[in-house]
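Below is one structure. I have some questions about it.
Shown here: the complex without one of its protein chains, the others still in place.
Labels for the chains are A and B, by order of writing; each one numbers its residues from 1.
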Amino acid sequence: MKKNPFKKGICLLLGTLLAACLLGGCGNSGKPVLKVYSWGEYLDTSLLSEFEKEYDCKVIYETFDSNESMYTKLQSGETYDILVPSDYMIERLIKEDRLQPIDWSLVPNAAGLDEAVMGEEFDPDNTYSVPFFYGSVGILYDTTVVDDADLSDGWELLRNPKYAEDIYMYDSERDSFMPALKALGYSMNTTNHEEIDQAYEWLIDQRDTMDPVYVGDDVMDNMISGNKALAVVYSGDAAYTMRENEDLAFFEPKEGTNIWQDAMVITSDCTEVELAHAYIDFMLEPEHAYANTVEVGYTSPVVEARTKAAEEDFAGIPAYLPSTLGDNNEVFRYQDQETKEYFSELWTKVKAAN
Amino acid sequence: MKHFTKLVRPYIIWAVVIILLPLLLIVLYSVTTGGNDLVNIQFTLDNFRRMTEPVYLAVFAKSFRLGLTAVGICLFAGYILAYFITFFSERTQSLLILLVTIPMWINTLLRTYAWICLLSDNGAVNTLLQMLGFQPVTMMYTDFAVLIGLVSDLLPFMVLPIHTSLCKIDHSLHEAAMDLGANKVQTFWRVTFKLSLPGVLNGIIMTFLLSISTFVIPKLLGGGQYMLIGNLIENQFISVGDWNFGSAISVILAFIILLAITGMKQFDQEEGEEE
Partner (left out) sequence: MKKKRKLGSGLYITLCFLFLYLPILVTMVYSFNSSKSLTKFESFSLRWYENLFSSGEIMHAVYVSITIALLATAISTVLGTLTAIGLSKTRRILKEAILNVNNIPIMNPDIVTAIGLMILFSSIKLEKGYFTMLLAHIALCTPYVITSVYPKVRNLDPNLANAAMDLGATPVQALTKVILPMIKEGIYAGVLLAFTMSFDDFVISYFVTGNGISNISIIVYNMTKRTNPTINALSTLVILVIVVTLVLVHLIPYLKRRREEGREKEIDSLLPKEEVE
């Protein structure tokens, strides 16, 4: 029998490690626990320990990479105290009775919020949601490659054969159908199958002629490195990317775009209601909001923090202050199950088509 | 040794709860509709019917094509590697085998990120090419990138079992074959390769299994348009939220794989009986 002298050694090492870990195992203290579920890399994490110290509690901070995966987690029986999802998902959570109303008297820092981003259609009176970040969606382009004159194409720029094989699209059904629907002049919240089918044809045609790459957040590193000329991105990602690569610029097509908002909500499962409000208030404190917006690059709804960041950290980067007022701009709305399934099946087909 | 038969009991309970029950649940989901609550379910075969749409069949075809290519490359490169390793002294061999194993301990995702950094348009490889005066090549988000990622992830799984069975071969068999007049090529194919077949089969099965169900490597190196079975399943569970359809795809995938493996094992046994 052949012996391997290393195997035994490694097994021994593993055994010692195990013993060490078991001895060093930690006990649980009786502090109140707050479970927060938010987008990945969406705040300055040092704030969490600061909050823990200030309120003598423990924050369990979990992250997700899409609204849908967050929803799946909830569906599989997971419970949280605070969620930070986007507009249409908040609307869905409200409809399904998964949230509890915010007690605004416990959030004094809300006075610093920009009125313009309050009262969006998904939660008209802000009964349930406290804005955390907001922005638009537009096209990030490499000024050394893209001709300024072509920008007048609007979203059709994404089908301009000059830039074939030079495009990143978002790998998410709603974010990819949005440019197609807008380019065709439809609402991005349409439920009309004919319009959706046309948008599907638009995407298939784009896929055939332009050969775009559907990416997730790796788009940012790719654009920083200047790998391709065009990318559909969120304004906050654009601001972050432009800070790293000066050749990039950002524009919002004239046909209108998606104005999105991510907001903090308290779930109906939450038992530490006061602590949850304290957390929300803590995040709206101008200094903390400033730390977050600088770390992430997304636009803060807290006026004081936003002004400071725009003047100091994002000077000369217009993407940091997206224009939210355009006539054709919209906010994503809740989709009923039937429309949602229709979209996702078509999107699967766009991606899988050869 | 009769005393020891009782030792099996805990595992039987364990296997029923943790292996069989989940499978049954997946099957149950795959033949029902009614969302993710088990309260108001209805039986249906629609989930399987949906699978026959050309788009989904194409996804299956693409996954198998890619999986088989990756296995092929691993088999070729891995066999040679395992074979060459046996030339060395036992101590060197165990060191070399250990070197093959270490990459498996480094997080797969991390290694995949590293490939992104190597292969991207302005990445290390292209920079090197340009320094040498060549044109840069687009490698990211192509078949090539996905294959590179897969092969570097799977190669150890092919090398290890092959090396184990190569080591078991009695050296005197080679000498006997040579004495009987076989030339080197004949000796290799008729003796060495044939006797290492169990290892080869194990390697093939292992790499095939891992490559067919992968979803992270194609997603990162191939982009979102690189839709394979694994991505399709993940999509259904994570982003679409249609657990029933997702379960149906899983059931079909599991079924095909079990069929393929049973086939291969059968082949292995028949080969064994011939001798």
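By our rule, contacts are C-beta pairs under 8 Å (C-beta built on N, C-alpha and C of every residue); 3 or more make two chains touch, one makes a residue touch a chain.
Computed from a predicted model, the values in this text were never measured in an experiment.
By the touch rule given at the top, the unshown chain touches A, B in the complete complex.
Per the touch definition above, the residue from A:54, A:244 or A:312 contacting the chain not shown is A:244. From the set A:39, A:55, A:214 or A:347, the residue in touch with the chain omitted from the display is A:39, counting the whole complex. In the full complex, chain A makes contact with the omitted chain through residues 1, 3-11, 13-15, 17-18, 21, 25, 35, 39-42, 45, 49, 60-65, 73, 76-78, 216-218, 220-221, 224-225, 240, 244, 296. Chain B residues in contact with the hidden partner, per the touch definition given at the top, are 1-12, 14-15, 18-23, 25-26, 29, 38, 77, 80-81, 84-85, 87-88, 95-96, 98-118, 120, 122-124, 152, 155-156, 205, 209-210, 212-213, 215-216, 220, 230, 233-234, 237, 243, 246-247, 250, 253-254, 257-258, 261.
Going forward, only the chains that are shown with their structure count from here on.
Here the CA centre of chain A is 34 Å from the CA centre of chain B.
Those residues of chain A lying in contact with chain B across their complex are 2, 4-6, 66, 68-69, 71-72, 75-76, 165, 169, 171-173, 207, 212-216, 218, 222, 225-228, 341, 344, 348-349, 351-354. Listing the residues of chain B that touch chain A in their complex gives 36, 55-56, 58-59, 62, 90-91, 94-95, 97-98, 116, 120-123, 138, 140-141, 167, 219-220, 223-225, 227, 232, 235, 237-242.
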